Every structure is written in structure tokens, then in C-alpha cells.
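For reference, the structure discussed in these notes is given below.
Here the complex is missing a single protein chain, while all its other protein chains stay put.
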Amino acid sequence: MSTDLSIEIGSLKLKNPVMLASGTVGYGNEISTFMDLSRIGAIVTKSVSLKPRKGNPPQRIVETPSGMLNAIGLANVGVEEFVKSKIPFLEKVHSTVICNIAASSVEEYVECARILDYEEVIKGFEINVSCPNVKEGGLIFGNDINAVGRITEKVRAVTDKPVIIKLSPNTSNISEFAKTAKEGGADAVSAINTLVGTSFDIYTRKPKIKNVTGGLSGPAIKPVALAKVLEISRCVDIPIIGIGGIMNWKDAVEFMICGAMAVQLGTVNFINPTAAIEIIEGINNYCKEMSVSSVKEIVASYHIQ
Amino acid sequence: MSTDLSIEIGSLKLKNPVMLASGTVGYGNEISTFMDLSRIGAIVTKSVSLKPRKGNPPQRIVETPSGMLNAIGLANVGVEEFVKSKIPFLEKVHSTVICNIAASSVEEYVECARILDYEEVIKGFEINVSCPNVKEGGLIFGNDINAVGRITEKVRAVTDKPVIIKLSPNTSNISEFAKTAKEGGADAVSAINTLVGTSFDIYTRKPKIKNVTGGLSGPAIKPVALAKVLEISRCVDIPIIGIGGIMNWKDAVEFMICGAMAVQLGTVNFINPTAAIEIIEGINNYCKEMSVSSVKEIVASYHIQ
Amino acid sequence: MNIFKIPVLTNSKIAENTFLMKCHSPELAADMKPGQFCNIKVSESDYPLLRRPFSICDAEGNNIYFMFDVHGEGTRLLSRKKQGDLIDLIAPLGNGFGIDDDYDTAVLIAGGIGAAPFPYLTRILKGSKKIVTYIGGRSSELVLKYGLENFSTATDDGSEGFQGNVVQLFESKFEMLKSSDIKVFACGPNPMLRAVKNFCSERGINCEVSVECAMACGFGICQGCPIEKSEVDGSYLLVCKDGPVFNINDIVI
Partner (left out) sequence: MNIFKIPVLTNSKIAENTFLMKCHSPELAADMKPGQFCNIKVSESDYPLLRRPFSICDAEGNNIYFMFDVHGEGTRLLSRKKQGDLIDLIAPLGNGFGIDDDYDTAVLIAGGIGAAPFPYLTRILKGSKKIVTYIGGRSSELVLKYGLENFSTATDDGSEGFQGNVVQLFESKFEMLKSSDIKVFACGPNPMLRAVKNFCSERGINCEVSVECAMACGFGICQGCPIEKSEVDGSYLLVCKDGPVFNINDIVI
């Protein structure tokens, strides 16, 4: 029990490396009936945008082999209503809250960060430059390295809170994006958001998801996510938050070995809403078994000859 | 039984749209004990390079959720030995043979194509610009649009046989690559090759695959492959050969609806070596059920509102 | 709402493609209301990835029942469960039917496996309300009568009862019911629910429908299950949380 599970991401200190990923736990409300959120490293809110977004029409999700596609379309109440109605709940959660921001222009990112910077309960920002399901912004930013640089710098300028850039995997050189984020002043990068995918009904010949394409998540993408984390880890000196297909503590440890300082759980919350607690315990036991006194020792501990 | 399953890819006529993918059936030898290869649309050979390649040391493969990683490293006998020892067998196969070429320089591609152009049994070339497992070439070409353009043009110049460019999915704008291939004179593009992925042993902290990263194939990647095919289909007027995670006739039809003129079967051959025959029959039945007289009618027949 | 692991008592085929599974759970038998559902993990591995939603079909004593059609991989696996196997489920989910309003006669309209929630509703209403049930299926073998009472049947092929769909059957019998005193409860495929909605809303009939749609979580965290509101206000309702039972006036089907 003497393992130190705490980690730091810039000035952000987390009691353990397990976070709940944006868009997969709402604002923590429902999932708090399954577990004590104060035990979790951090919770990342559903992406907030300046104005409310209705999100995409149904059908928004479809299962695929060991994965799922989603095109929620960043449905959210908008920053004003978020401050009014969601912040009060988040204040009671007794967990570290990271606010994820999505936008379709650099100005919108900055404006959101500026407004939310006042909220004490928000301990950091995760900037979603990589949502594949919003037509006007998302993908374009996520794959435009200059845009990622500009967004990072401008958001950095309006807040002293930790800034995490959430990277798109739909690129061949994710480490260049991580480098750009670092140079722009980001404290960390999250990798990965979902992969672009689609699925069609062979009888109607229509896409199963109304938005045509969606974001692929779940165990299917784990090997890709691990390779992206490893690539960043080998090329750029910046804390990485590993995301993609984590179902259990072994997956989480695998991400940490590949270079992740912390991990985020996404899709697994839908299937096993107590996964986070089990994963924290599993990591703790693994550390004991490996006789490491701090979980940080396993971060990027890969042996590559 | 009156459905016309034949398709054309440039000047290449195939009796049906089902092909066996490069690297997943060797030279057709072993799999011919399971099925009559003359019934298959075409067989694509394991990538051939100018000089023999020993391939990567073991471990070369690992299973992942609904997928597998491989880093075979383009093990092959080299073009000279290929002509001597493999061509005679291929002549007896009574199937349409497409020769897949891999190389680490533009000159090497051209040299291979020039030598193999003399072989009558070879009815076309598939140019692998996208193997993620060979360090010096592969990935770099696959993600360098100018290189893809140059390779296409130079290979085009030395052969009148159909030239197919096999594209890498590890990019955010595959349709640009398809456009470049078309402009360079390619008759078709194949999409997709494998996604870069990795997997680590959490106790040894070593990569499970000696090459560190490998190529992800199988059902896990199907949604990504379909999205890539759809993207090309919507942006570029060139025949597409759809590849990625096809396990049964429904998957094959889904690719055709998304824009594929033909499909290739990869990983499924390892699990069900008679899959190709079952899939041809399934497509035939589907055409009958949908009352289409030619399989070409289902190609790119998606309804997107 | 919690995660339960409850043992299967029996799991048997009750129609060509339909199974009835009985599980032991005093807690859920006591807590769940008709129209609510469970989200079931159909395998012990991570495949298939998502849970599968099923209505509570009936509750009796310490046991609950599910009725399900074998549709794809998930329900195929569920049909293989045997006595003693543990079922991992999240429940109770959703709102359930509104049963206490002011009406004399409950009219239950079931299309195909849409019959699943009605045995429990029948059990709960029995005694306090009069019940009239209309059951539809494509053919005689697909008409699911389990646990239903006072029913008429309709089949597409006329192999049993009324020839036509179940909404036509309901419409043909409608004059016998006093529209002011009835409440309609309907469950079945969307085209059927649309027909019910059209008929009932034109006549101002009190009507609730139980809606199906693709779900990932089943308890409100994924936003995967939106349904259009009748009143346009820039947001959707969530089938898993705000439903699956809706008053027909509140939603666009």
C-alpha cells in the first residue's frame, strides 16, 4: 500500500494517473452513482463550446468489431449554461476537474478559456483540436499544424492553468503536432482522440450513422493509440496522457510503459462504469508486484533494443 | 445465376471483384489446396523487391482485439528468384495474377517493374508505397505525396500493364494521394494497407513484436478502411480496390457500396482459407436479391442525403 | 441504478426466434417498474463490446424475466445462457410506463418482440384497470402471447387472427372502446409506433410508446440515444434517460 500513485502534469498534481475521458462521462453526474469520484485522478468534462450545440441527429452510434463509432457532434449546453448549471455539481464532486473545450475558431477557444479561467473548480483545460465529427472545425484544426500552434499559444496567453492539447490520430506525424503544442506552451498532450471511420447498411445503402462518418473508439484502436503515444514519447519531451481502448489495468499499464504519464478511460465507462476504480487498484498492485515505489517509474519504461 | 460479376480496372478484366491481398496468400501455393484459384477474381502476390529480403526477426505477429499486428518485413526471395521459382507455379494457377512490388527507392520500383513486365502471367502491378514495417522506405513514401507521384509516373512509363497504387491509411488526406496517383497515370488505387500499431508485454516491458511497431489488420480496421474508400470515392474518379477487415460477403458488399470496384481479402485467409469462394457466392446472391444484373451497379451506390 | 450479477434460473425458447429468460433477483424484482430496462453484458470477454438493452418482461416474487428475439451476435450469446450462469447487468434504467393517470381501460399494442414489456405491465395493471391487448406478428408463429390477457391478434399473412398489421387491428376495434376512458401503451418497430402516434394524436388519445434505439451506455453518459422533441428548443431528449417511454405528444418518431 505504500506505492505513490500520484503524478504531475505541469503544475497539476493528480492523486493517481487515471482520468475519465471527455465525452464519456458527461459532467460526472450519472457515473457518480457507481463510484466515488473523489478516488479518480481527474475527470475531464464533455467538450464545452461557446454557444450551445444541439449535436448531430440520430443515429449517433454504432458498434463495430471491438469498437464503436460515434458522431455525437459535441452536443453541449454552451459555456454560459455550463457555468450556471454544471459548475455547481462539479464543485461537489471532490475530484480534479479538467474542462475540455471545443471550438470552430481560434477566437472561440480563447473566449471559452477566458470565461472558464475564473472558475476555481476547473483545474486545467484540455483543448480538443481533434473532434472528427464536427464539420466546420474539428478535423481541419487537428490536422493543421499551424492552427494547433496558434490555438495553443493563444489559449496559453489567457490562462495560468495547465493546458493540455488533445491530438488527432488521423495524421502520419503526431509527434510533430506534440512538438508544436509544446513550443506553443502546452503542459501536456492527450493522445488519442478517435479515428475516422464509417459503416453502411448494405440493404438501405445508407450510412449507419447519420453524420456519415464517426469516431472509432474502444479496444480496436488500442494498438494504434499505443503506437502514437510511443512515437510522441520517443520524439518529444512533454507529458503524455494516453487514451484509446483501455478496458482494464493491464491496458493502462501498457500505455504508461509506452510513455503515458496518465491515462484516460473512454468507451469502457459505458460498459463498466466502475472500471476506473478497478484500474487504479490494478495499477497499484502492479507497482507492488514490480517493486516500484512510485508509479512514475513505470512511465516510458519501455525496453527497446 | 445471370448476374454479371465481372469488373474492369483499367484494361484489366476480372471475372469477379474478389482478390486475394498481397502478403496474405504467398504465391497462391498453399491456399490452392483449399480452393480452386481459377474461381477468384485475382491474386496479388506477396510484395517482391529487387533483392531478396530475409524479413524481420521473430516475433512477427501478435493478436489484438479483433485484429492482428504484423511486421513480416517484406520477406521475399527477390525479383530474380521470383521469376525463376515462383512464376512457373503462378502460370499453372489459372487465375489473374497481379504482382505487388515493394522498394526503397524510385529506381528500385522501376527496375522491378521493368524486369517483371516481360512475364506474361503477370497481368498488372500493385505498387506498395505503404508498407509500415520497412524502415528505410515504406512509411516515408506512403506519406510523401511527391514520392507517390514520382513512383507512379516512373512505373507507368515502363509498363503498359495496369498499375495500381496501394495507399497508406496513416495520413489525414488519402484522397489527395489517390488524386496524385491518378494524375501520375495509375489505373486504380488500393486502400488500405495496415495501420501502424504496437503492443507491449507489461512484465518484460518489451514490444511484443521485435520490430517494435507492426501493421494492424483485420475487422478492427474495417470502419477506418471504409471511411478511406468512401473519401476517395467522393473526391477522385479512379477505380478503388477496397481492403481492410473483410471477413464475409457482407463486408465485401459494404466496401463496394462505399465505392470499391473490387475488394481484397487479407487476414481472413489465415482463418478461413475458403473465404474468397464464400464471398463470391455471397456477392452473387446479394446481387440477385437486389435485382441488379451487374455487380458494377452496386459500386459507389451509397445514399448520402 | 447499479451493476448486478444475477443467476439464470431458466432460459427457454418460447417461439420460433424468441427466448424467455428467468433470473433470480429479489432486489430488481422489487425495484423495477414496467417499461424500465436493463443493460446486459452478453459475454465474459470484451467482445461484443457494448451491453445490450432489454426491457423487463415480468417480475414475480424474487425473479425477473426477459423476453428476447435472437437478432445478432449478442442475442445469440444470450440465448446460450444456462441455469446457473451469472448475468451481468445494469439496472433499473429508464423511466417506465406512466400507469397511474386517469383512465379505465389500458390498451396494449404490441408489434413483434415489442410485446416484451407488456406481461409485467399487465400484471401491475390487473385489478385496477381493464386491459385490452392487440398483438401483431408477421405470421402465427411470431405472435408473442406470453403473459398477455384479453388479446386479439393480427398477422401480416393472415395465418392467425386479423389479416394486416396490429395498428389496423386496433383501428378496426376502436369504435368498441370509449376514447375518453382509454390509455394506449404501444411498443414495436418505429413504423408501427408512427402509425399509432398518427391515429392517437389525431383523436387526442392519451398514448405512451416505448422506443428502441442504438445505445452505448444506457444511463445518460454517452449522448448516443437522442430523440427529436416535438417542441423545437435546440436540444434532444435521451431515450435511455428521458425514455424509453414517451408520451406521443413529446417526441417526433
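Letters A, B and C name the chains as they come in the text, with residue numbers starting at 1 for each one.
We adopt the following convention: contacts are C-beta pairs under 8 Å (C-beta built on N, C-alpha and C of every residue); 3 or more make two chains touch, one makes a residue touch a chain.
Given the structure is predicted, the values throughout are model-derived calculations rather than measurements.
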| item | value |
| --- | --- |
| Missing chain: touched chains present in the view | A, B, C |
| Touch with the omitted chain, as defined above, among B:P17, B:G124, B:P162 or B:G218 | B:G218 |
| Hidden-chain contact residue, picked from the options A:P65, A:G218 or A:P273 | A:P65 |
| Listed residues B:T33, B:N146, B:S291 or B:Q305, member touching the removed chain | B:T33 |
| Residue touching the undisplayed chain, where the options are B:T3, B:S95 or B:T267 | B:T267 |
| Contact set of subunit C toward the excluded chain (per top definition) | 45, 47, 73 |
| Subunit B residues that touch the omitted chain in the full complex | 23-26, 29-31, 33-34, 46, 52, 54-55, 57-63, 65-68, 70, 72, 75, 218-219, 247, 267, 269-274 |
| Interface residues of subunit A (partner: the chain not displayed) | 65-66 |
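Rule of thumb we're sticking to: only the chains that are shown with their structure count from here on.
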| item | value |
| --- | --- |
| Most distant chain from subunit C by Cα centroid | B |
| Leader among chain pairs (count of C-beta contacts) | A-B |
| Whole-Å separation of chain centres (CA-atom averages), subunit A against subunit B | 34 |
| For subunit A paired with subunit C, centre-to-centre distance based on mean C-alpha positions, whole Å | 36 |
| Separation of subunit B from subunit C, taking each centre as the mean of its C-alpha atoms, in whole Å | 46 |
| Residue numbers of subunit C (touch at least two other chains) | 46-47 |
| Shared-contact residues (touching 2 or more other chains) in subunit A | 65-67, 218-219 |
